[in-house]
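Of the protein chains in this complex, one is absent; all others appear in place.
Entry: chain A
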Amino acid sequence: MPILVPWDESRASEIIVAHVSLEGAALPILHALQEEFGYIPEEAVPLVASALNISRAEVHGIVTFYHDFRREPAGRHILKLCRAEACQSMGGPRMARDFLSRLGISWGETTADRALTIESVYCLGLCACAPSAMYDGEPLGRLTPDKLDALAREARET
């Protein structure tokens, strides 16, 4: 995972300037900001708006439209649990609900120790080995509560 860089306005401005002349610059700028800071800081929104000469509401609309743009820092590890039909039919919802309650968080939230963020995803194309998930970009299949707990342990230790 990237090491989180604290908010730095001049660094953000540099990133914006580096991408602003691209066609359709909004998404490349937002990706680059997230790459740097790990999320899209609220402070960046007016800077992006000004650079693109659009309103801050419009930037907000873009950021919130794409689930993968974060509005706050994620944990050190990200687990995306599939909530689509195949995984639902294989007991995914119950397993996820129980797992979240063991962690003490809700969908989209991060554990208090910043180790793990749990997010929803709607189909990873792994229906044959449902319930499935993706952990830091790696696909996982045939999940069980034990496997999930093991993941959570691993996340805390690394």
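Note that in this section a residue touches a chain if its C-beta (ideal position, glycine included) is under 8 Å from a C-beta of that chain, and two chains touch if they have at least 3 such contacts; residues count from 1.
In this section, contacts and distances are computed from a predicted model.
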item	value
UniProt protein name of the chain not shown, from "PTS fructose transporter subunit IID", "Glutamyl-tRNA(Gln) amidotransferase subunit A", "(2Fe-2S)-binding protein" or "Formate dehydrogenase subunit alpha"	"Formate dehydrogenase subunit alpha"
Sole contact to the chain not displayed, among A:L33, A:V59 or A:A74	A:V59
Touch list for chain A against the chain that is not drawn	42, 45, 49, 53-61, 64-65, 67
